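A short write-up of the structure that comes next.
A single protein chain has been removed from this complex, and every other one stays in its place.
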Amino acid sequence: MLLREVDYARPATVEEAISLLAKYEGARPLAGGQTIVNVMKARVAAPDVLVDLADLDELRTIGFSSDGLLEIGAMVTYTQLMGSSEVEVARPILAEVASTIADVQVRNRGTVGGNVCVSDPTNHLPPLLTTLGATFTIQGGSGERTVSAEEFFIGVYVTAVGEGELLTKIGVPPSSGSGDGFAGVTIGKHGTYIVNAAATISGDGARIALGCVGATPVRATAMEERLAGSDFSEESIRSAADGLGASLDPPSDVHGSSDFRRHLAEVSAVRAVSQAAERRTGA
Amino acid sequence: MMDAPARSRAISLEVNGEQIEMEVQARRLLVHFIRDDLGLTGTHVGCDTGNCGACTIHLDGEPVKSCMALAVQADGAKIRTVEGLAAEGELTPLQQAFNTHHALQCGYCTPGMLMSATALLERTPHPTEEEVRYALQGNLCRCTGYVNIVEAVIAVGGSA
Partner (left out) sequence: MTTVTEQPTTTLKRGYVGQSIPRKEDRRLVQGLGTFFDDVRRHGMGYVHFVRSPYAHAKIVSIDVSKALELEGVYGTITGDEVAIHTDPFFEMSVEPGGNIKDYALAVGRVRFMGEPVAAVCAATRELARDAADLVEVDYDPLPVLVDAEESLKDDVVLHDDAGSNVVWSGVFNWGDVDEALAEADHVVKIDRLHFHRFSSTPLECAGALVEYDKGTGEWTLTCNHQMPGVGAIWMAPALRTGIDKLRFVTHDIGGGFGNKICLHPQYVVLCLMARKLGRPVQWTEWRTDQHTANAHGNERTFLDVEVAVKADGTMTGFKVKALDDCGAFPRYEPLGCIIWAQVTPGLYGWRNIQVDFTQVCTNKSPVSPNRGYSRMQHLWLTERIIDIVATELGLDPVDVRKKNYVKAEQMPYETPNGCFYDSGDYAAALDIALDLIDYGSIEQRRKEAASRGKLLGFGIGSTLDSGTNNFGQSTLLNPDLQFSGNNEAASVKLDIFGEVVVTIGTVPQGQGHETTAAQVVADILGCPPEQVNVRRGHDTWFNSHAGFSGTYASQFAFTGLGAVKGAAELVREDMIQLAAAVLQAPAEAIELADGFARIKDGPEEAALPFMALGAIVNANNAFFPPDFNPTLNHRYVCRPNFGMVDTEKKTGQLTLTYATQIHAALVEIDPETGEVEIVDYAAVDDCGVRINPQIVEGQVHGATAHAIGAALSEEFVYDEEGTLLTANFYDYHVPHAMDMPPLKTGAMESPSPVAPLGAKGMGEGGGGGIHCIGAAIQDALQAAGKAIVYTSCNPPHRVWSMLQDPEATRANVEVVSK
């Protein structure tokens, strides 16, 4: 419950934040704090310096890029996502999933950037953003780069954001007729996921990603391939999912064995794909 | 000039309408600042992982868990705690409803429940049962099974 000593700074600009992160070894950005403060309370991690991003208003915006990409600032909260008309128009699944993350209080503080940078395998957004084909803009001392979800999520608590760098925004293509689905099993309603699956079906076919079955979101590529040209009937979705579980190597823990997670992965994938199929408007 | 990292920071914030200026350690949790440094002990601590919601306060009008924020993060903010609800000892309709509907037993979760429910009613004056349960999901109670809490909040909405 009680934190180790830590230094704290609250920069006024992104540039200042990046220079602080670069200058101090063991510095970590502090976004909503809904994970890192907990981790520090348990003294599992103890950064030497916290760089609070609270004043970086430019990271709190939701808008569209010139080429029509939905751009979500890293400091956008879940509550903001839920109330955003841009999100509602462009990719409502983001608000829908955000509304099931933890609880009101956590949604008021927790941020999109924090959720993905923590890269907790049970988090909601990593698999969802993976299927949505999101891009992640990372700013460092020497400029900006943009990476895909596959490049962004590297391991448990590890992402492409390096030392002295900051995730500034996430780009999500608008749905344009595609359908998005999200399903899984939680510990209590809106609790931590035991397994989850996200799916997107567009003219290019299905993209499916699973959470809680590996260190990072796992793409169900074989199932995606089997769904190419599918009519997305329940039967065809189920048969496409066949063998998905066997292809995975999920962890065992107190909430489920590896076998149970393999099974839930198939069930969740079927449900997410079915939901996505129902929601297609461009089909 | 860039703000250099420091172990402590002079913060200035408004708490229940009163302006506070204080030097706090960077590691001080907001809940301990409120309870130990300001002596506002109505805000409680029920867990150490941000699950229970007993420490819920309003930060700039939004319910948040004060055990998952540092006091320094509240620099410049407006805070309302349970002590800020009843002006001059006049209970709010919600506090009154908690009494009438027997929505508390040990009373330990109650301040957090009231802060979450107050925020809900400010936004949604006539909530449905589903909306009430959704708004209170982040507040654990081990005495009531939530039955009378939900009933009390709905009743306030109905009488508003």
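In this document, chain identifiers A and B correspond to the written order of the chains, with residue numbering beginning at 1 in each.
The rule we apply is simple: a residue touches a chain if its C-beta (ideal position, glycine included) is under 8 Å from a C-beta of that chain, and two chains touch if they have at least 3 such contacts.
The model shown is predicted, which means the values in this text are computed figures rather than measured ones.
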Touch with the omitted chain, as defined above, among B:Ser12, B:Thr41 or B:Thr128: B:Thr41
Option from B:Val15, B:Ala69 or B:Val82 whose C-beta touches the chain left out: B:Val82
Which of B:Val15, B:Val72 or B:Leu104 touches the chain that is not shown? B:Leu104
Of A:Ala149, A:Val185 or A:Leu227, the residue that touches the missing chain is A:Val185
In the full complex, which bits of chain B touch the chain not displayed? Write them out. 25, 27-28, 32, 35-36, 40-49, 51-52, 54, 81-83, 85-86, 89, 91, 95, 98-100, 102, 104-111, 114, 132-134, 136-151
Residue positions on chain A contacting the omitted chain are 1-5, 42-43, 103, 185, 187-192, 194, 253-257, 260, 263-264, 267
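We adopt the following convention: only the chains that are shown with their structure count from here on.
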Name, in rising order, each residue of chain B that touches chain A in their complex. 2-7, 9, 25-27, 29, 45, 48-50, 53, 56, 59, 62-65, 67-70, 72-73, 75, 116, 119, 134-135, 137-139
Across the complex, what residues on chain A touch chain B? 1-12, 16, 19-20, 24, 27, 30, 33-34, 37-38, 40-42, 49-52, 54, 79, 102-106, 108-109, 189-190
